[in-house]
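Below you'll find the structure, written out as structure tokens, and then a few comments.
What follows is an incomplete set of chains from the complex, kept in their original frame.
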Amino acid sequence: MVSDKFFAVVAGVGPGTGRSVALRVSEFYPVVLLARRSESYNDVVAQINNAGGKAIGISADATDESSLASAFESIKKEKGFGNLQLVAAIYNVRPNSRPSRKPFLELKLEDLDTSLNGNVRGLFNFAQSALPQLLKSVDSSPLPPTLIVTGATASIRGSKLWSVIAAGKSAARILTQSLAREFGPAGVHVAHAIIDGGIDVPDAEHAARNDATPDGKLSPYAIAESYWNLHTQHKSAFTQEIDLRPFNENF
Amino acid sequence: MVSDKFFAVVAGVGPGTGRSVALRVSEFYPVVLLARRSESYNDVVAQINNAGGKAIGISADATDESSLASAFESIKKEKGFGNLQLVAAIYNVRPNSRPSRKPFLELKLEDLDTSLNGNVRGLFNFAQSALPQLLKSVDSSPLPPTLIVTGATASIRGSKLWSVIAAGKSAARILTQSLAREFGPAGVHVAHAIIDGGIDVPDAEHAARNDATPDGKLSPYAIAESYWNLHTQHKSAFTQEIDLRPFNENF
């Protein structure tokens, strides 16, 4: 049985990390999935509900202040969510970085803006909505309320073709670190994950065998497991940052 | 029932982290505890055996090459350990740092040596003995063989009164990182933990309540839980380094 007191929200749901995190979290909490388009979350919402969990999807653009705020508002009106308190919030919005992988002089200001919007401004909006709710759960939740942000190696290392992506990722990382320093003492666990490598196509069987793919990608199920372990950490021993990479990744 | 194929070894057992890690690991594996003096491990060895687990203690000085090597040799002759393979090795030796917390010009070369011995040379010896055995378990162990090294904030940050302690801790950290880069691709998970704060006196009840102490110390049970989670990580998503600190620690 999932919790009847607390719920989780996952922003940014694609076939990879967002979906796996939502599935993992749904074993304990009702889950709200936020994505720009309903196609992104419909399948996983159905999968969770069919499996005896409880999930809803809400279409919202995290980079749009009012869209995000009204998405959070609307949760309260959703059936079965009205009395729940937020206990876990995962920001997993990944702006499409492919068009921005270019030599710097071929980039346009829009490329930078795309990165800043998805990586930083969306996170800002998400944190503004989620943190007040997480703070309210500090006293009642058995597990410390948690905000987890999905990041990347580019957050700590600039490189030739990744300039604007790295700019956005590093801003998100330091913003998250600032939030950890501000909200940790208030009891909210804020953590940043540096995903170092490509994400595998979802394949639960494969993950169960503890294999890694021949091409060295991360299992999103494994990422979700580490996120869950962050959420269950004792408040006397919070992790602020983890790196996650395939055993055979060169780093 | 603990494993009848694999065992774990914990070097450095005091009343804090080492003891808690040994207890946690003993739920799954027979455990060998290494410490300089038998007083350090006698109680926890008894506690594990009384609880239905399997533990032995061996007196060894990690900073002494031959002492450490012969300790590893002698494991094979211990009853019930002869056919077991090593699957988890935790280096938790903490040189007494109290006498070395001094202004630099009041330090002696021995203070530096104490830090280098316990933090780096002992780790070198431990890794030399443990890694060949961990490599042998890669194909047969369901969980990736794991080497975890307990570190500290001083490993990434020098400071006024901690100069020689920081030197030893940072050498241990970079040595561990080097091992991760070398042995990860071979299937061994090598991780470093930055413990940022004082360790609480052991108190399992207190830990169960998910409180933190008023004075903001880390529960060694919570540290042990995070170490265990490192060991259970899928090989497609290894963490190389985690930080662990009380929610109310200023960092």
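A and B label the chains in the order they appear, each numbered from 1.
Throughout what follows, a residue touches a chain if its C-beta (ideal position, glycine included) is under 8 Å from a C-beta of that chain, and two chains touch if they have at least 3 such contacts.
Note that the structure is a prediction, hence the values are computed from the model and not measured.
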2 identical chains shown; how many in the complete assembly? 4
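Just so we're on the same page, only the chains that are shown with their structure count from here on.
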Note the rotational component of the Cα superposition from chain A to chain B, reported as an angle of 0 to 180 degrees in steps of 5. 180
From the C-alpha centre of chain A to that of chain B, how far is it in Å? 31
Quick check on the complex: what are the chain B residues that touch chain A? 142-144, 181, 184-185, 187, 189, 200, 207, 210-213, 216-219, 221-223, 225-226, 229, 232-251
